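Here the structure is laid out as structure tokens; the discussion comes afterwards.
A single protein chain has been omitted; all remaining protein chains appear in their positions.
== subunit A ==
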Amino acid sequence: MKKVHGILLFSLGLAASTAAALAADEAPAAKAATASAAKTWWSYEPVQAPAAPAVKNRQWLRTPIDAFVLARLEEQKLKPSRDADRATYIRRATLDTLGYIPRPEEVQDFVNDRSPDAYEKLVDRLLSSPHYGERQARRWLDYARYADSTGFQNDQTRPNIWRYRDYVINAFNSDKPYDQFVREQIAGDELYNGSNKDALAATGFLANYPDNYNSRDLIQRKYQITTDMVDTVGEVMLGQTIGCARCHNHKFDKISQQEYFQLQAFFANTSELNDIPAGLGPQELVYQAQQAKYQEATKEIRAQQKEILDSVRDKGLQYHKERYLTDSREAIFKPKEQWTALDRWVNHRLDNVTTDADIAAYLKLSAEEKDSPELYVAENVEKWAKFKKLSEDLKQYEDLKPEGGSDKITAVGELGHADAPPTFVLFGGSHERPLDQVQPGFPAAIARGEQPVIAPPLTALGNAYSSGRRIALANWIASASNPLTARVYVNRVWNDYFGRGIVRTVSDFGRAGEKPSNPELLDYLASDFVSHGWSVKHLHRQILLSSVYRQASDYRPELQKADPENKLLAVFPRKRLDAEQIRDSLLVAAGQLNETIGGPSVFAPLPDAIKAGNLWKVSKDQSQWNRRSLYIFTRRSVAYPMLQTFDMASPQQAHLKRDVTTTPLQALTLYNNELVFQWSQQLAGRIIREAGRDESRQLDRLYEVLFARKPDAQEKATLLSFLGEHESFIKNKVVDGKLALAEPIGVKDAKGLDPIRASAFVDLVHTVANSNDFSYRF
């Protein structure tokens, strides 16, 4: 409630989530932090390279990590857990690195490998699999709020953005040094003379922001976009909640409001570019060929449509431009020769979002609104009628259009000038209340006085094509001396493996966050990461081969008291599989996974009840439906329900840690979903195919596929007796005559297979796949 005559404190033009003035007051560490504000904060101190601590049980050490963990355990007089058995280990490691369960043959090979470097060979195999990049990319795409569409009301498809996803997959697979990975995502357009197409696609990290193309307030939109970029970079790469400083000086961290807007200034000139030609590979050639077919078939119709639109284009464009609000219109209607850098941004944006559909919309109104003298144009009635007819004709050719794909790259870039729009400190974070102008700069507390050196990059001809601002920022973030970058990233990877970071608040290395539970370990990992050329695979390898990671997850009563939250890692923490791991593993088990890597995103069918219309045109090629989950089209307004229910990342903001919730809707999703049931039928068919008719062997095989182990005696007895008793339920059903039998799918020779028993077996398989052992990794 505010009084209109009083001072308008917050004219809210923006993402309020980042305007945490009052909310921040309530964060628990507030008072203590303020009191010690004069001291520097641990995460702003340079990374040290600590020596491994001395430990008693030296036999336990496999990688340096182990010493850091064991030293803490020994301090508390705790023993680490025994090694997990090999089958458990390979299931765990395969899920963690590749994102799905291992094949039984892989388990067998590893279990039987008696060579001294069996673990090393396994880890090398996993890290060199092209599916490693897919799994790691999914983690990063969470941070990048990756989606294939813009979100908001119209939720337009971003037809090229999948190239960013593929860039990320390739970066992990080729073990691109993390510093380079960071630099390219922030400033790929300013690096390499702007000519490296991969690096251009990398800036999709910035271009991925949620956007409403129909916004009428482009000044506000620019501010929202810039805010999204700077807050995302701050949270993801620096582990800093810098957005808190947008409305006021940061309550806990030494980031002033002025320093926040100095960070915004790095992005002041950043525009979305959607028309960069992609390199021509098979995908592009197929796309172009199909596009050419469509163009050719519809040439005549489109030419006629264009002629009609051209005849009203000027008035239509004028009408369209008038929909923008006062300050946007100032830029839009200004003659080009008078454009400032800000006007260039606004007009580029206008171009990006204006299409012939806007002219057609005007034509329609001018033909239909008889009661509106300002709008109605009698001669347009006939034109509209003709245009409408042509549009109908055009629809017949819809099937000729490429189903997806593109031959362009989406990136961010500047518009060919060295100057940038001014950035101001904004009172209360409101873009309508500018205060002092600021220049790009780093937060002093973190950068320790280092300030950016900004030099506009030049083309081969010596012309400045960009301001060079983001390159300066990228170089600072991706520098070995930045105290945050390496720490934040190694902590994320640790969090993925052990379910909690060394700094538990993975996105807040500031004062409101928690301190590292083992600072020496964190610094060891960070310094080792940098000294190994920022190699992400090296980091994974160290963890995977450590004794810490190799521990069993067995229950140990004495630890419940000594370390109930398992901070010290005396036992391996079991974890619920995440949404993609569940779906992908079910597909692997059913033998149905389409392992194709990369390319345009696909539309697997939605449940009939979801009426997504044109936002979700199911892929015609059914083999695409069984692609890995990260290839399912991420429509910001229509989440794929099977994944969403299992806490998949929300693509609206950087999603830095997955929740684990346990709900009845998840149970319904796995138990009643016809698709999952069909996968169980296929799995049942596979088991019979591979294990033959002996039921005991079938059960062994089923457990090997799903859990990488055999059932114990009690489980086997339970399952066999279930089969017998369950037959009567199936028989009753058949007697009713209401339901058909669910049979195993894909049994080569069904002769001699008792249909009742086989149907009971399908239920058994489906039930076992629903059990806790499947949805967890231990």
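Throughout what follows, contacts are C-beta pairs under 8 Å (C-beta built on N, C-alpha and C of every residue); 3 or more make two chains touch, one makes a residue touch a chain; residues count from 1.
Basically, contacts and distances are computed from a predicted model.
K.L.:
The hidden chain: which UniProt name fits, "NADH-quinone oxidoreductase subunit H", "histidine kinase", "Tat (Twin-arginine translocation) pathway signal sequence" or "ABC transporter permease"?
P.N.:
The UniProt record for the chain left out of view names it "Tat (Twin-arginine translocation) pathway signal sequence".
K.L.:
Just one of A:Q108, A:N274 or A:T505 touches the chain that is missing; which is it?
P.N.:
In the full complex, the listed residue that touches the missing chain is A:T505.
K.L.:
For a quick check of understanding: of A:N196, A:N594 or A:Q653, which residue touches the chain that isn't displayed?
P.N.:
A:Q653
K.L.:
Would you indicate which residue among A:Q59, A:N112, A:Q338 or A:T662 is in contact with the undisplayed chain?
P.N.:
Of the listed residues, the one touching the omitted chain is A:T662.
K.L.:
Using the touch definition from the top, which of A:A54, A:A460 or A:A609 touches the missing chain?
P.N.:
Touches the omitted chain: A:A609.
K.L.:
Quick one: which of A:E374, A:D621 or A:D749 touches the chain that's been left out?
P.N.:
Checking the options A:E374, A:D621 or A:D749, the one contacting the hidden chain is A:E374.
K.L.:
Among the options A:T63, A:T94 or A:S215, which residue touches the chain absent from this view?
P.N.:
Going through A:T63, A:T94 or A:S215 one by one, A:S215 is the residue touching the chain not shown.
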